[in-house]
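Here the complex is missing one protein chain, while the rest keep their positions.
Chain naming follows the written order as A and B, and within any one chain the residues start at number 1.
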Amino acid sequence: MIAKIGVLNISDRASAGIYSDEPGQACVALLRAWLSTPFELDYKIIPDERPVIEAELRRLADEAGCALVVTTGGTGPAPRDVTPEATVAVCEKLLPGFGELMRATSLRYVPTAILSRQTAGIRGRTLIVNLPGRPKAIRENLEAVFPAIPYCLDLIGAARLETHEAAMKIFRPKP
Amino acid sequence: MIAKIGVLNISDRASAGIYSDEPGQACVALLRAWLSTPFELDYKIIPDERPVIEAELRRLADEAGCALVVTTGGTGPAPRDVTPEATVAVCEKLLPGFGELMRATSLRYVPTAILSRQTAGIRGRTLIVNLPGRPKAIRENLEAVFPAIPYCLDLIGAARLETHEAAMKIFRPKP
Partner (left out) sequence: MIAKIGVLNISDRASAGIYSDEPGQACVALLRAWLSTPFELDYKIIPDERPVIEAELRRLADEAGCALVVTTGGTGPAPRDVTPEATVAVCEKLLPGFGELMRATSLRYVPTAILSRQTAGIRGRTLIVNLPGRPKAIRENLEAVFPAIPYCLDLIGAARLETHEAAMKIFRPKP
């Protein structure tokens, strides 16, 4: 069965067509550049509405059967930023190390990295990872955590992912 | 309207007059040295009682309309240390990056930095930041996170703060 990956662009303005969906496209470009395993995309643009985000995360995990779901946007302190809350609400297990490493990585570039509240977690056989909204920060963050993602998917019984090693070197501990 | 900043010195002994309120005064001195924007202080010394702390944080946010509230003390593992619990209880959003960066900063000085449980969060248009109880640690911690605070206040619709750049350099991403 082909691996499925969900990309969820969370943005009031992108979902209203006012902004282009650059953040989602940035994720897709990185996944295409890194993954040697063929995969099918489930791609959506939705507004910063917590019930909508939760419903979409549940669908991507339970119905679409995505191994990995990455979200973009909605992770800051503004009133409309609710992506982390929606993620926590649908996950059975949280992985605080993802947010810690992404913030520590972004802190090398901007002191406002501490305002990012992004997290990651597991729902069934799906790993959900929050990413920021700016394409440059998306690359920095996804590059930092991606080496651990394929092994995480192994551990939760999701699809096996392999990468082009020159583009993205992943790590699986020896058994 | 002039910006309001709350300083909450949380200490059984300081509130009983046994200790001086050095931690609170240390915060005030730093804010005066760094901020070029005029501001009005709401300054209180209260005991390590969770209901009292919560009530005071609610008052500073909802009635006093503070843009920023800094607390000092009560962040350790001792039975009377309940500042983080009170903060979590009154906040709508948590900002884990503040605690992570403050602990990482303090770890450069003392290995016991990992015992500090301080956090930060948003209530309405107020940012609440827990600081430790020792003046030296207060400076190290507030210096580490302050560059991100004015932009955080912009994002939640609170007062705009500017600083004397030679004393404290803040950061606002270009729109």
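Definition applied: a residue touches a chain if its C-beta (ideal position, glycine included) is under 8 Å from a C-beta of that chain, and two chains touch if they have at least 3 such contacts.
Not measured: the values here are computed from a predicted model.
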Missing-chain contacts mapped onto chain B: 76-79, 81, 85, 96, 99-100, 103-104, 107, 110-117
For chain A, the residues touching the chain missing from this view: 93-98, 100-101, 104, 122, 127, 145, 147-148, 151-152, 155-157, 170-173
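Methods note: only the chains that are shown with their structure count from here on.
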Rounded Å distance between chain A and chain B, as computed from the means of their C-alpha atoms: 31
